[in-house]
Each structure stands twice: as structure tokens, then as C-alpha cells.
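== chain A ==
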Amino acid sequence: MNGFHLKVNNLSKHFLLHILKGKQVRAFEGVSFEIKPGEFMGIAGVSGSGKSSILKCIYGTYVASDGEIFYQPEQGQVRELTKDSARQLAGLRGHEIGFVSQFLRPLPRTTTQDLVANPLLQTGVAKAEARLQAQELLGRLGIGPELWDGYPVFFSGGEQQRVNIAQALIRRPRLLLLDEPTSALDTENQAVVVALLEEAKAAGVTMLGVFHDPALLQRLSDKVITLSRGKQVA
Partner candidate 1 sequence: MSIELEATTRDQSLEVETPLLVVENLFKRYGKGCAHCLELTGPEQDTNHCRNCGALIACAEVNFEIYPGEVLGVVGESGSGKTTVLRCLYKDMEPTSGRAFLQAFDNGQTDIFQTNSQQTRYLQDFLMGMVRQNPAMGLRLHITAGGNIAERLLAADWRKVSEIRERSSGLLDRMEVPIKRMDDYPAFFSGGMQQRVQIAKALANQPVLILLDEMTTGLDVSVQAGVIDLVKEVQRESGVAIIVVSHDLGVIRLLSERTLVMKNGRIVESGLTDQIMEDPQHAYTQLLVSSTNY
Partner candidate 2 sequence: MALQDLVAPQQSYNYAFLDEGSKKEIRRSLLKAVAVPGYQVPFGSRELPIGRGWGTGGLQITLSLIGKGDIIKVIDQGTDAGVNAVNIRRLIERTTPDVTTTLETAEATVIQTRHRIPEEKLRADQTLVFQVPLPEPLRLVERSENQTRRMHADKNYSRMWVALYEEVVKHGLIARSTSYPVLVNGRYIMATSPIPRWDIDKLHQSDHLSLFGAGREKRLYAVPPRTEVIPLAFEDYPFTVENFNGMGCVRCGSTNTYLDEIVTDDGQKIFMCSDTAWCDGRVARQSKESV
């Protein structure tokens, strides 16, 4: 073991907009950090400073423009994610790396419990068992049985976000990327989520989270990097 779970080296991302005649928009550049297994790293900075883009580069949603992303999977050699194929990146998603976005993306005709159970089905778990696990997780997140057969599109923002988190957590990811997971929540719901994240941390899940609330960052993070206008300042 090299000692890190995730190591980012001089990572940069800019967008090349062909349809705007090749205009370049920089998201961030020269970002470097290292996270050890079980650590919680926070990314601070005002909106637009490129924080989410870092997460998306790691998850594969964005293609990094420069730099390296080293990831130590549960088994096997360290991988450099910018060199991995799409298929390999897809293979990491779910159990190795999970992603909690800011908003839930409901699927048509899919009930809450199925939405949360689905990621398990992909790994070959039987439907009944997957549903049970989903129900348990939803229950813990305060989404009661009366909502399990409902369609999340009709839920409140807070409820939707809790479903969103459940969806990511059900696969028990080793590294969890959090993109403003509580920004859309009121204080009470925030507290539920934060408690959950603390439990996860206690259970050894490595986390990298973007929060614009400094208090939350303080509370959860073991260490923090700060971005300003796309550059790492701290």
C-alpha cells in the first residue's frame, strides 16, 4: 500500500468550446492533493471556483485536460484514472467510487425504493434482497415506508436529496465524492445527512466533499483545500 487512497497531481481542466469558435473556459488548474484511506477532505471556495469540476474529473464525467489522478483500488495496482478506458472507469463506479450530486435525477416510472435498489441489482443481488437493503437505508435516512412506493419527483427537495444520497451509499463505496450534498437542504435535513456522513467516516469511508458552508467543512473534514478562481490557494 502506497499509503494514499486518492492522489491528484497537478490536475487541470479547461473546456474547449468548439461551437463558440474554440473559446476556452478554465475550470481549474494545477490542483494537487492526497487523501489517505478513511480521511475526509473538504474543498472550499466560492461558487464558480471549479470545485465540482475536480470531483467530476475524478469520477470520469469530465475529461481532465492535464495532470494525473492516482487511485488505489481495493485490490490490485494503483491506477491512473486519466489513462483508464471508459469501461474501466465504469467498473470503478459504484463500489470503488460513489458520487453524490447536488440534486436527485429521478428516473421515469421508478419508485423510490427501486431507484435506491437498482445499483445493487446491477451487481447481481436478487430484487427482493436489494429492496430490503434499500428500505433499510431509506429508513435510516428518514424516508419512511409510506414514501417507498412513491415517485421522488413529487417529494420535497430535502427528501429527494436524501434519496440521492441513499442511491450512492447503497453500493458501499470506498471513496465517496460529495458535490454540495447539503446545499439544497434546510437545517434539519442537513443535520440528518451530516450525521450520516459522520457515521460513514467512522466506518472508514474515504470522502472528498465540496461544501460552500465553512462550518460544515470544519466539522467533517480532516483537511481542506481551498480554490479561488480555479487555482489552489490553500
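On how the list was made: all candidates are chains of the complex that A comes from, given by their letters.
Convention: a residue touches a chain if its C-beta (ideal position, glycine included) is under 8 Å from a C-beta of that chain, and two chains touch if they have at least 3 such contacts; residues count from 1.
Quantities reported herein were computed from a predicted structural model and do not represent experimental measurements.
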{"item": "Chain A in this complex - touching candidate among 1 or 2", "value": "1"}
{"item": "Candidate 1-facing residues of chain A, complex", "value": "15-19, 56, 60-63, 73-76, 86-92, 95-96, 107-110, 118, 121-123, 127, 136-137, 140, 169, 172-174, 196, 199-200, 203-205"}
